[in-house]
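Structure provided below as structure tokens; questions to follow.
Moving on to chain A:
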Amino acid sequence: MNIEWYIVLSSLLFAVGAMGILIRRSPVVILLCLELMLNAGNLALVAFSRMVDNQQGQVFAIVVMVVAACEVVVGLGLIVAIFRRRLPLDVDELRELRG
Partner candidate 1 sequence: MNFNAPHIDYAALSPVIALTAALCVVLLTAVFKPLRRSAPGLTLIALATTAGLLIWNWNDPTSLVSGALRLDNLAISISLIAIAAAAFAVLLSLREPAAEQAGSGEYHALLLGSVLGMVLLAQAQNLISFFVAIETLSIPLYILCATNMVREKSLESGLKYLIVGSLGSATLLYGMAFLYGGSGSTDFLGISAGIGHAGLLGDPLVLVGIALVAVGLAFKTSIAPFHQWTPDVYEGAPTPITSFMAVATKAAAVAVFIRFFDVALIGEAGDWQPALAVLAAVTIVVGNVGALGQSSLKRLLGYSGVAQAGYVLGGLVVASEAGINAIVFYLAGYLFMNLAAFSVVVARERESAFGDDIRAVRGLGAERPLLAWPLTISMLALAGLPATVGFIGKLYLIEALVEGDYTWLAVFIAIGTMISLAYYLRVVAAMWMRPGEDAATATPAIAGASPEADPIDPEASRRLYLVGPALLAAAATVFFGIIPQPLVDFAQHAGASLF
Partner candidate 2 sequence: MINSLLWTPLAFGLVGLFLPKRFAGWWATAGAAVTLGLAIALLAGFDAGAAGLQDTVDVNWIPGLGVDYSLGIDGLNVFLVLLTAVVWLGGTAFAAFREQERPHLFFLMMLLGETATLGAFVAQDLLLFVLFFDLMLVPFYFLFGAWGSDREGGPTAAAATLKMIVYTLIGSLLMLVGAIATAIIAAHDGGQITFSIAELAKHPIGDGSQRWIFWFFAAAFLVKMPAFLLHGWMPDAYRAAPLPVLAVFSGVLAKVGAYGFLRVVLPLFPAATVEFQEVVLVIALASILYGSVMAFTQTNVRLIGGYSSVAQLGFITAGIFALRADGADGAVLQMVNHGLVVAPLFIIVAILAERSGSEDLREMGGMAMRAPVLAALFLIVTLATLAMPGSANFIGEFYILNGLFQAKIVFAFVAISGVAMSAYYALRLYQRTMHNRPASQQNNAVPSREIGLRDGLVLAPLVLCILGLALYPQLILKRTDVSAARTVASTCNVGATANSVAELEKAVKSGGSPCPSPALAGRLVSAQQ
């Protein structure tokens, strides 16, 4: 199977994820979309590592997973904090800061 296919697929996923961030308003879902984008990156990394025949890409992918996990943790923490603060869980409602 050509590497191109993988890469194109990953860029498609990347685009989808980005689009999701743009149109979804629930912070949770936005986090999910971020996951999508990171995974797209992972797919590309792994595909490339296969292509150039060295495993650095895979290592990178693993590190990315860790990072993604961290972001998720922090993100969810924030969401909980916001929820506690009885603020709406809708990024569009959070616009005290502007101008």
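Assume contacts are C-beta pairs under 8 Å (C-beta built on N, C-alpha and C of every residue); 3 or more make two chains touch, one makes a residue touch a chain; residues count from 1.
In picking the candidates, the idea was that all candidates are chains of the complex that A comes from, given by their letters.
These numbers were taken from a predicted model, which means no experiment stands behind them.
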Q: Determine, using the touch definition above, which of 1 or 2 touches chain A in the complex.
A: 1
Q. So in the complex, which bits of chain A are touching candidate 1?
A. 7, 10, 14, 17-18, 21, 27, 30-31, 34, 37-38, 40-41, 44-45, 47-49, 51-52, 54, 56-57, 59-60, 63-64, 67, 70-71, 74-75, 77-79, 81-82, 85, 87, 91, 94-99
